[in-house]
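Following: one structure in structure tokens, then a few remarks.
Yeah, one chain of the complex is gone here, protein chain that is, but the others are all in their spots.
To keep things simple, chains are lettered A and B as they appear, and every chain counts its residues starting from 1.
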Amino acid sequence: MNRNLQRRLAVGSNATAVTVLVVAAVVVVYLLVDRFRIRLDLSADQGSVLAADTVNKLGLLDRDGQPVTVTAFSAQRGKKESYFKDRQLQDLLEEMDYNSAIVETRFIDFDKERLTAEKLGVTDYGTVVVQRGDRRVDLQDRDLFRRSGKGDDRKIEFLGEAGINRAFSQLMSDSRRVVYALVGHGELDVEGHDPNGLSELAAALDQENYDLKKLDFVRDRDQVAPRVPDDAAAILIARPRVAIPALEEDLILGYLATGGSVLVAVEPGSYVPSLLGRLGVVVPDGIVLDKLLVFPYPDRPVPRYKSHPITKDLSDEMLVTVVSRAAPVQASVPPKEGVRASTLLETSRDGWIDRGGALDSGAARFEADIDGAGPAAMALALELGPESGLVKRGGARVVVLGDADAIANGLLAEGPGNASFAINTFRWLLGDEGRLSVVGRPSMVRRLALSAEDLGKVRWLVLSIGPLLAVLLGAGVWSSRRGQ
Amino acid sequence: MRAIWTLWKKEMRIYFVSPLAYVFLSAFLFLAGLFFYLGVTLTGEASLRVLLGNLAITQLFVLPMLTMRHFAEERRLGTLELLMTAPVSLGAIVLGKWLASLTLCLLMFLGTLVFPAVLAYYGDPDWGVVFTSYLGLVGVAAAFCAAGLFASSLTDDQVAAGLVGIVLLLPFWLVGRAEALLPEEWADTVRPLSVLVHLDSFNRGVLDSADIFYFVAFTAVFLFLTFRSLESRRWR
Partner (left out) sequence: MIEAIALTKSYGPRLALNNVSFTIERGEIVGFLGPNGAGKTTTMRILTGFLPATGGDARVAGFDVFESPMEVKRRVGYLPESPPLYPELSVGDYLGFIAELRGFTGRARHQRTGSVMERVGLSGWERRILGSLSKGYRQRVGLAQALLHDPPVLILDEPTSGLDPAQLVGIRDLVKSLAGTHTVILSTHILSEVEALCPRALVITKGQLVAQGSLDELRAMAPRGDWYLVEVDGLDGPRLGALPQVDLVEPLGADGAWRTFRLNARVDPRPAVAELAREAGARVRTLEHRLPTLEEAFVSIVGRE
């Protein structure tokens, strides 16, 4: 071959072609590598890569082909751990995006993109909305993060993967659980939109995949023998005004005997179902007042949360459940055998059960002769064991709430903690408190224990000493060279 | 091999006998310290994520300035002629320079190790994540040094080379940021080009074969282009 021609081949336009080819080849190889990725998670909690269970679920969603969107809203800026929360969520969404073709994820700055929030009807920071077709599941902060400890030992764990994983399950499964609300005795209206209605509660339950239906023994009795429907996951008795016939109460007790669960909400002066007596619960006369912690009137005591799965998040988050004119609820003395009763809400030590007297003339004051001494409980959670003679095996759960208003439209929206309290109550009743069940290990915030003084030291170290050392080193070399 | 070593030593000597390296080191440590401090006060966490996320973009500007003088200055001084008439291959010249600039980066990063030390003193950092984060940082440095060298090989004005380097790298950065602005099909196509996307998994403690390959390929392609560019300047 002509040598000049040979040179031309090695250079000139051919060289450019070779260059382009090499770059193209690298891109092709990248695409191959991208397809067969190997991922290794070196983080301590292994939280950076999705758990196998989640990946499987995403695979199921992909195979099904129906688009799924996960919209996450940012945490409130400036609040403790907001950075941790946002970052954890963003990382999780990214991993999901990466592992699925069908799941679309969005991270929305709640402060900046209000419109998106409005469109989805999201009102809280840190909400995650998982949508599939026309169904959706909302996850709140309490579903995504778990807190424990106090002060310096305070810990926060991210459980978002488990939460979204469950949301996927809920969206894929058609089974919705049904809560039946007893009607026919002047109870609060399930469909009512007035402040005494339960429409807000129904909506909140709907997002939990719980349906709130009416249970009308009277109407049923006209047709067939009245009974609690088979699909009943819980029964709600919301402030009956008139007596519930013994027959109906027996039906409910029978339902409890099979492991059912019941929420009884009363008010001062409302009918107190007699079954409460059988469960070892007493609703004394009077209303609960408090002197120390009120919001803003004495008949709106700010309840203290007692330790229980229902109240744990609320207590950690310091979200207040607002009550108004609550009836005292107490476990009988001596306690009923086989029933484990836990107080959920209670007044401060300065609270009491007021039975008139000075109150009638407008003065809230404890009168030892007629009033009951505090602290006064306003809500109890009961777990029934076989020893009670009421159930054959464990699992039946009852919550008695002294203030039905607390879960009605009016206060459900007003109280910072009321919705959470209501939902947590139903979750516990339905055995769904494991909704925060852990898939994979949760990631924990790794907090720095830095005092203001420490922070000053750190600032000095990183902003001055490091750069200064480098400058001094340079100056040293420079001057030694100048000397030559 | 020995030529690479010889060239590496020469580059390191030039870096360290001039004030340049110290100015960079000092400025870099100050910036890094600032990011670290901000990150700590902002998050209160024993995590380097804020720092490392910002260091990556700092490198986008710092590294082209660190590498800009390499070929541009050699050409201006006429020393490129010296190297290319010495019995060393062009590949060795390119590699020697790349390794030298990468070494300087590593030294700068070495200075930032005081940050994880602070975290360990006041908290309990996730060492796995710290490790992979630094690995990602080195990946970015390797890639950006290669790109900076390429920019330097294009011109004999080092300031121009620095600017070209930054302009060259910016798209790889912006692609990650502008993703939301692009139409969906486009976004999916350009997404793998983004440095941010690939860096992210490192910062979360995940080693991903595709991300590692990205940085290796990025580096290799730009070193190859540098080689080609120098060679073609001879042929033309």
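Rule of thumb we're sticking to: a contact is a pair of C-beta atoms (placed from the backbone, for glycine too) under 8 Å apart; a residue touches a chain by one contact, two chains touch by 3 or more.
It should be emphasised that the depicted structure is a prediction, and the values quoted were computed from it without experimental measurement.
Student: Pick from B:27, B:57, B:88 or B:220: which residue touches the chain that isn't shown?
Tutor: Hidden-chain contact among the options goes to B:88.
Student: Which parts of chain B face the unshown chain closely enough to count as touching?
Tutor: Touching the missing chain: residues 2-3, 6-7, 9-10, 13-14, 17-18, 77-89, 234-236.
By our rule, only the chains that are shown with their structure count from here on.
Student: So in the complex, which bits of chain B are touching chain A?
Tutor: Chain B reaches chain A through residues 16-17, 19, 21-23, 25-27, 29-30, 32-34, 36-37, 40-47, 49, 111, 114-115, 118-119, 122-129, 131-132, 192, 200-201, 204-210, 213-214, 217, 220-221, 224-225, 228, 231-232, 235.
Student: Would you tell me which residues of chain A are touching chain B in their complex?
Tutor: Checking each residue of chain A against chain B gives 11-12, 15-16, 19, 22-23, 26, 29-30, 33-34, 36-45, 48-49, 80-81, 83-84, 87, 91, 94, 445-450, 454-455, 458-459, 461-463, 466-468, 470-471, 473-475, 477-478, 481.
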